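Note that this complex is displayed minus one protein chain, with the remaining chains in position.
Entry: subunit A
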């Protein structure tokens, strides 16, 4: 339960107006820090909801597939250049960001991850790194400004962030194929 409280504290902290302004002033921080931290906040808060509504998760997400698909949809949505721009200019989109990332991505991810078999996990590793690779290419190679609120140079920085993210996930995935974790437990 302690975790859920930490998650809640993190969630509230991220929504404080000065924190929001600071996090959104730099494109790479907006995409690579603020958004993932919202997912982390939801991830930490998940046990509270799992204990509160055990039946709901058992009934509707017994094999983890619906939850992980929901997670991927929300991630995909927030990767679009347009949504990032609109989060800055349209309050409703900003509020949707605050709700969707923790509750529709963070919580389902945690609930689904344990239920997924290794095949499911591998599919997620590969598709996330491919997706981030494509985003890296898009943000680095685009000759025009994709977001009206951010400069091209920031866009390229963001793209390189995606390169590292994609590589990190790929490396982690490859090591899971060779290293048997149970030997070290």
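Note that in this section contacts are C-beta pairs under 8 Å (C-beta built on N, C-alpha and C of every residue); 3 or more make two chains touch, one makes a residue touch a chain; residues count from 1.
The criterion applied here is as follows: contacts and distances are computed from a predicted model.
Enquirer: Looking only at the UniProt record of the hidden chain, which name from "SCO family protein", "Ion-translocating oxidoreductase complex subunit D", "Fis family transcriptional regulator" or "Molybdopterin dehydrogenase" is the right one?
Expert: UniProt protein name of the non-displayed chain: "SCO family protein".
Enquirer: For a quick check of understanding: of A:50, A:127, A:149 or A:176, which residue touches the chain that isn't displayed?
Expert: A:149
Enquirer: Specify the residue from the set A:7, A:81 or A:159 that touches the hidden chain.
Expert: A:81
Enquirer: Which residues does subunit A use to touch the chain missing from this display?
Expert: Subunit A touches the chain not shown through residues 58-63, 65-66, 69-70, 73, 76-77, 80-83, 85-86, 89, 143-152.
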